[in-house]
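One protein chain is absent from this view; the other protein chains keep their places.
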Amino acid sequence: MLDTELLQEGLALMGFGMGFVFVFLTLLVIATTLMSRVVDRLVPAPEPKAPAAAPARQDDEELLAVLSAAVHRYRQRHRR
Amino acid sequence: MLDTELLQEGLALMGFGMGFVFVFLTLLVIATTLMSRVVDRLVPAPEPKAPAAAPARQDDEELLAVLSAAVHRYRQRHRR
Amino acid sequence: MLDTELLQEGLALMGFGMGFVFVFLTLLVIATTLMSRVVDRLVPAPEPKAPAAAPARQDDEELLAVLSAAVHRYRQRHRR
Amino acid sequence: MDKLLTLWYGSGLYNLGLGQVVMIVIGLLLLYLAIHKKFEPLLLVPIGFGGILANIPEAGLALSALDQAIEVARPAVLQELAAVMQVSLAGSDVEAWRTTLYGAAHDGLPPELVRAATDIAKGAGYSNGMLYQFYSVAIASGVAPLVIFMGVGAMTDFGPLLANPRTLFLGAAAQFGIFATLMGAVGLTALGVMDFSLNQAAAIGIIGGADGPTSIYVSSILAPELLGAIAVAAYAYMALVPLIQPPIMRALTSEKERAIAMSQLRPVSKLEKIVFPLVLLVLVALFLPDAAPLLGMFCFGNLMRECGVVERLSDTAQNALINIVTIFLGLSVGSKLVASQFLAVETLGIMGLGVVAFAIGTAAGILMAKLLNAVSKVPINPLIGSAGVSAVPMAARVSNKVGLEANPHNFLLMHAMGPNVAGVIGSAVAAGVMIKYLG
Amino acid sequence: MDKLLTLWYGSGLYNLGLGQVVMIVIGLLLLYLAIHKKFEPLLLVPIGFGGILANIPEAGLALSALDQAIEVARPAVLQELAAVMQVSLAGSDVEAWRTTLYGAAHDGLPPELVRAATDIAKGAGYSNGMLYQFYSVAIASGVAPLVIFMGVGAMTDFGPLLANPRTLFLGAAAQFGIFATLMGAVGLTALGVMDFSLNQAAAIGIIGGADGPTSIYVSSILAPELLGAIAVAAYAYMALVPLIQPPIMRALTSEKERAIAMSQLRPVSKLEKIVFPLVLLVLVALFLPDAAPLLGMFCFGNLMRECGVVERLSDTAQNALINIVTIFLGLSVGSKLVASQFLAVETLGIMGLGVVAFAIGTAAGILMAKLLNAVSKVPINPLIGSAGVSAVPMAARVSNKVGLEANPHNFLLMHAMGPNVAGVIGSAVAAGVMIKYLG
Partner (left out) sequence: MDKLLTLWYGSGLYNLGLGQVVMIVIGLLLLYLAIHKKFEPLLLVPIGFGGILANIPEAGLALSALDQAIEVARPAVLQELAAVMQVSLAGSDVEAWRTTLYGAAHDGLPPELVRAATDIAKGAGYSNGMLYQFYSVAIASGVAPLVIFMGVGAMTDFGPLLANPRTLFLGAAAQFGIFATLMGAVGLTALGVMDFSLNQAAAIGIIGGADGPTSIYVSSILAPELLGAIAVAAYAYMALVPLIQPPIMRALTSEKERAIAMSQLRPVSKLEKIVFPLVLLVLVALFLPDAAPLLGMFCFGNLMRECGVVERLSDTAQNALINIVTIFLGLSVGSKLVASQFLAVETLGIMGLGVVAFAIGTAAGILMAKLLNAVSKVPINPLIGSAGVSAVPMAARVSNKVGLEANPHNFLLMHAMGPNVAGVIGSAVAAGVMIKYLG
């Protein structure tokens, strides 16, 4: 292959490649947006349920932090 | 293979197969029963030792339940 | 191979082999010692930092022991 | 412009066949059943996804390098292939050439010619598809189902069975589903409705064993061309056990029988549990060597579990190892869901026979339990007979649930675990008999 | 005495070439960067160590049995090899014979002759080196990068991308780094500075995708001889993202742009997350089948993660399985760091082009974000554009950090995760295009 041929091939691949990436991801944007709308219509997005679960007990959170640390240390010690 | 031949082959295989399954599992029942008897004679079945271990402390069980939940949540959070 | 040949081969291999093992491990002793010295000069061995970390809270240790046991039982129960 | 056309001619949309569309929809349906309906998701998610991958046009993920070359290579390459495969290509219709070559490659081409043709395909830049490689390593070698069976062994507690060995008879009886289905497939062929060989009929029958790995293992040996349909049927019907079994159970038992209370199981010692897999292994060695791979690995897994000294191996067999193998086994099974193989009237036959197999197995188990009840002094609730089809532990749960309806204080779960694990042994024995005669 | 000499002639010290010394030092340097500087240690520790192993003189760990025989066998064995390889060995210089045989073995020798020559090599006591075996199973088959991609899919949360699908454009733009680098490699060749084929240029370009497994997968197909240098460049520059990107980001944006606050992301439902990998899979199937292995496994991993019914498989894919494969992938890549292949001026070119690729990709992502900002009503902070190169999650963290410098209350991390994971998809698509045209 001559050098100019190689350059041309490279340019062509760049053009096609970059173009294809954009076309494909544009299709994906469209498909994703449509999908989200369909899903939202079929199954309306639930209210964020965090408030119900989180404040159950603040103490719990603290206990959990202590526990997490303890479990972590336990694991590290027993790993080797 | 003619169709009647195939049917005969199938019937023969069904007969032999089902028979063999029964004979084999019957042998297994016999062998297992004998084995259990021999084992029981060699090593008399130990008394159920649950009573000794279980009531150690009821509190422990409760703590364990709390811990289990905590550990479970800890794990779920840290898994991803 | 005649038997005496085999014996000679065996003796030679024993001599070479044992010699090589010693030479190699001697080199390793030398290299390790040098390495330790170089490392020690580059990065002076840190003071043992255990005292700082360990006595943080004695209670913690006790809690940890309880937790470890609990976690262990939790795991055993849930493994199968 | 030229390149744009290449892209278009090589795109999936341009090459999409109707069969592939149907198969992709079937793959999505399997995923829906697995995810939304919780139909054996551990297997049906990988199988469904693998099925979609296998039907992506032009990608050839489920094809060998040679098949891939036959399907898409330039005419010059096809002529080279024809030369080494000693096939003559008539006419100038390239599609006809491909059909000729495909036929030759899959109809007893001597192995040395397969090697030579594969060399040409690889030299022309084609390589084995990803799913084809997974299939070769995981299923064609027989290894994946065996390793999964080892893991299942490591998760199985034979305690209830050891406490009441008579339940092995229930596990034996339920295998009648296997052989009745075999006869069904043979009968459909004799009637000219379908066209199954005896080997295929046997592989279909094993669906009645309600054991995924056993089904896959047997059909990979006896009828690999049906493996996709058989595996899908086996797992789908296993998931349907809670729907299929209860009507049959109610029809074959009286209210009074369903309310029978069973005496508590005796405690089983650790040593019995250790020795049992060895007893089973020795019996297999003496009487049915052809079941040795399946039951050998199963017993090995169980021994690791019970012996108490190799916990880390047992843990790994039950977790990391079985999970890894499940992923690749599922994708490999999916590779057999290519349109040309799956979209045949035979698949409908397999689906139909599969549900019959479960029904007959269930009925046979219950009738055997009634028989045992009639001849034995110790009462036995016939509902635990249906658990003999295996489908561990779903079938045992169904026995328990139907039992509770009749007598809310009667917990049959542990009693049903006996026939349930006996059914695993029973179908492996049946598989061994099939392989012995037909393998 | 004879034996002592054998030991000395067979020792590493006697046979050590300068190239091997240099490569061992490079291996140690990679380990230093990985361990002390924390440069992508999960890959660079195995790669660096594998590189050292591959350059141990006489051990031949990275060589096939045949290459090993060609390199060290007695003249008689070389003559046997020449006979079956149908090569004539001129003169009596054994080293020249080795060169001739090596050339013949690696320049289109027909596969049946390779087999025959390998038979002779094995018969003479040579066997495939350990790293060569790892490479064959893990990389040459294409399996290891795909399994890692599955694990990456199982660790990826598409939530931020689904909440703001426009960020896919940023992921697309950043792939310009890939194609610009390809042109760079082609340009250097046209200028006569380097000598890269189009396939090699494409494999080098993929470094700009900032995705280790994608780079390895593409170069194993298009340019296996450059795989070592490409993988090292890809992982090294990924680790350097926090150094390479910020200056470019600051140069292309104004203080005011960097301070743009973005509106909070909407919550994304579980169902959307489950369906997204299937939508992506179907698009791949329809429009770019050549990306099906990479994106198929990625989507499969992500589906396992999100579907919620196969947690044990998802866990294994994210932990035991990806770790096991990473170990062997790293060692296998290391096997390509043999002196004769790595110590070429091309490697310098690859290193230089690699950093250019990252820089251009970063710039393209930012410019695309500015464009989106200009045409859209919803404000978008251009700093998240740089995350489009992927290098998950490092590039997103860089966006966040540079954003915090301009506006200490503006947390861009979650917003930058959108283009970040879009970049993974983008480079896999680019990889598919490359393979379609050149594979």
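The chains carry the letters A, B, C, D and E, assigned in the order they are written, with residues numbered from 1 in each.
Please note the rule applied: a residue touches a chain if its C-beta (ideal position, glycine included) is under 8 Å from a C-beta of that chain, and two chains touch if they have at least 3 such contacts.
This one's a predicted model, so the numbers in the text were calculated from it and none came from an experiment.
Only one of E:V22, E:A83, E:A116 or E:L371 touches the absent chain when the whole complex is considered: E:A116. Residue-wise, the contact with the chain that is not shown comes from E:M130, picked out of E:M130, E:A261, E:V356 or E:L404.
Note on the undisplayed chain: of the listed residues D:L29, D:V94, D:A285 or D:L348, the one touching it is D:A285. In the complete complex, the residue from E:V282, E:A320, E:A344 or E:L367 that touches the missing chain is E:A320.
Considering D:V72, D:A124, D:V143 or D:A259, the position touching the chain not shown turns out to be D:V143 (whole complex).
Although one chain is hidden here, its contacts on chain C can still be listed: residues 1, 3-4, 6-7, 9-11, 13-14, 16-18, 20-22, 24-29, 31-33, 35-36, 39-40, 42-43, 45-46, 48. Residue positions on chain E in contact with the hidden chain: 3, 6-7, 10-13, 16, 24, 28, 31, 34-35, 38, 41-42, 45-46, 49, 52-53, 55-59, 61, 116, 119, 122-123, 125, 127-128, 130, 133, 319-320, 323-324, 326-327, 331, in rising order. Take chain D: the residues that touch the chain left off the picture are 110-112, 141-143, 146, 150, 274, 278, 281-282, 284-290, 292-293, 296-297, 299-300, 303-304, 307-310, 312-313, 315-317, 320-321, 436-437, 439.
Everything that follows uses one rule, which is that only the chains that are shown with their structure count from here on.
Centre-to-centre separation of chain B and chain E, using mean CA positions: 47 Å. Note: centroid distance chain B to chain D, computed from Cα atoms, is 21 Å.
Taking each chain's centre as the mean of its C-alpha atoms, chain B lies 42 Å from chain C. Residue positions of chain B with contacts to 2 or more other chains are 67, 71. The set of chain D residues that touch two or more partner chains comprises 3, 7.
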